[in-house]
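Note sheet for the following structure.
The complex appears here minus one protein chain, its other protein chains still in place.
Chains: A and B, in written order; residue numbering restarts at 1 for each.
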Amino acid sequence: MRLALHAEWTKIRTVAGPLWLLLGTVAATVAFGAVATSVVTDPGDPTKVALVGADVGQAPVAVLAVLLIGGEYGSGTVRTTLTAVPRRAVVLTAKAVTLSGLVAVAGTAAVLGSLVAGRFNLPDPASLADGPTLRASAGTVLYLVLIALLGLGVATAVRDSATGIGIVLALLYIVPIVSQTIGDPHWQHLLQHIAPMTAGLAVQSTTDPPMNPWAGLAVTAGWAAAALLTGGLLLHARDA
Amino acid sequence: MSPLQTANAPGIVVAGLRKRYRAAPALDGMSFTVRPGVVTGFLGPNGAGKSTTMRVILGLDAVEEGSALINGRPYRRLRRPLTHVGALLDASALHPGRSGRGHLLWLAHSQGLDARRVDQVIEQVGLATAARRKAGGYSLGMRQRLGIAAALLGDPPIVMLDEPFNGMDPDGIIWLRGFLRSLATQGRAVLVSSHLMSEMQDTADHLVVAGHGRAIADAAMADLIAAASRDRVVLRTTAGADATSVLIRAGATVAATGRDTVTVSGLPANRIVALLNAGAVPFSEVSAHRATLEDVYLELTREAVEFHAATPGAPR
Partner (left out) sequence: MTPLQSLRAEWTKFRTVRGWMVGTVAAALMIVLFALLTGASSDQKGAPPVPVGPGGEPVTDSFYFVHRPLAGNGSVSVSVSALDSRVPEGPGVVPWAKAGLIIKQSTRQGSPYAAVMVTGGHGVRMQDGFVHDTAGPRGPVRRLRLDRAGDTVTGYASADGSTWTKVGTARVRGLGATAQIGLFVASPPVVDGGGTAGSVSTAVFEDLRGHGTGDWTGEQVGAESPSFAGYPDNTSGSYTGTDARLTVTGAGDIAPAVGDSLPTGGHLRDILTGTFAALIAVIVVGALFVTAEYRHRMIRLTLAASPGRGRMLVAKAVVLWVVTFAAGLAGTAVAAPLGERLARDHGVYMFPVSSSTELRVALGTAALLATASVLALAVGAILRNSAAAVTAVIAAIVLPYALIAVPFMPAGVSKGVATVTPGAAFAVQQTLVPYDQVASNYTPYYGYYPLAPWAGLAVLAGYAVVSLVLAAVLLNRRDA
């Protein structure tokens, strides 16, 4: 496992893409959050507004996660990987761990940057010393990590970057958009409570969360776990 | 060899592999052995199961029946597998944005090896000048060299290369031929697949010929050549038709093999000379036939390449 981790880390740092995508995550999250905090007139929930950039910042995270394994299928290096590390569960775990670590670091930078931007823009900014704000911030980092794992799982299952990116972005953004048109509040709540993005980002609310914040994050975790499990089982069962 | 010896045998032991893709059998009882100190050539028409066998040996593809063992153990159970087997399957399988050295570096790290070993193999395959460039810009020959470097990384006792001569320039081919020989001389087991007959004939000591998902030959190169050359005589004559009728009447099998040459089997050379002289058939040369690998291959796979004539799934 240690060796597989070392190899995955070397893989990531010997190409330029992951670094740019992680920087993109930080930049997109902070920039979008800064715009939101500067245009919003009545921030009912300053923490949530400051962290709204995660809506956009999660996209490069998802792309990075998909490319981590989808890129190997694209170039064929996945066979080399599995020749070097024949136990496939180890390969997937090593990728998941490496990815989680990187996204956690980038996510923390993104969240801290967004809070600082919010501090400049909002009349009544949030402070990390508040329990709910701390929860929202840590929860957002955790959320980004879970989205990365979801992407990794999906891409492992479909073995193609483009398809994987399409599926993950659809999974993320479809419910926030579609639920606007769902007339019945019961259905609307149901959809928002089971979709990975709307449920998981409930953790950002500090005033009036639409659902229990940790339960929401658990829904996202469920998606990530299901995707990783499906991907892992297929990786185990299929010829490489 | 007894089963116990087989299980512990050094090298690769492939036994009774069976695998289907949808309905069509891809492997149908593939069995052979790759021994240390010997270059084993792996020949066969497309679709005969060569690449599938190599992927099965490396634990990439699963089989329904049979086993492929590396020094007595299945590949997936090896710790630091690249120190047991080095393999080159698809030289183009590279991340285009990663340097050749970066590619070898992550492989090395996966086996607990360090950057010094990476630089050694880069030197060994003659890729030192290009190693830090992005692999996306490599020529096919450079990719082959990088793939070979990857196979050598763990200093493995077994080396397995799929079509390593592809895309190599003449210098590269000469280098690779000598290189493979030297690997065997060092006592390593070497399995090389190639469709370049002449390269194989000059390089391999032992030959496995695949057809219909089985090994239809598994023998020393010298024996196969000798067997294919057996009691055949090449006759050079401008009167091919006359010669043929005279010799067939005497019980020989005659096949036209060139513009003014025929190959005769079933009769010794001195008898042929006597018959031709008696029939007043002119000829310029009678010589014992020396088979090439191509002859061996064509003879062995004649049935295999005519796969369209056989009903799939029919008893063999």
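The definition used in the following text is that contacts are C-beta pairs under 8 Å (C-beta built on N, C-alpha and C of every residue); 3 or more make two chains touch, one makes a residue touch a chain.
Computed from a prediction, not measured in an experiment: that's the story for all the values here.
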Touching partners, among the displayed chains, of the absent chain: A
Candidates A:I165, A:A199 or A:L228 - the one touching the absent chain: A:I165
Options A:I12, A:L51 or A:V66, residue touching the unrepresented chain: A:V66
Option touching the unshown chain, where A:V56, A:V97, A:V116 or A:L233 are the choices: A:V56
Hidden partner chain, residues of chain A it touches: 39-42, 55-56, 59, 63, 66-67, 70-71, 74, 160-163, 165-166, 169-170, 173-174, 176-178, 180-184, 186-188
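The criterion applied here is as follows: only the chains that are shown with their structure count from here on.
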Chain A-chain B separation of Cα centroids, rounded to whole Å: 48
Touching residues (chain side chain B, partner chain A) in the complex: 55, 58-62, 75-78, 80-82, 87, 89-90, 92-99, 102-103, 105-107, 109-112, 150
Chain B-touching residues of chain A, taken from the complex the two chains share: 3-4, 6-11, 14-17, 71-72, 75-77, 79-87, 239-240
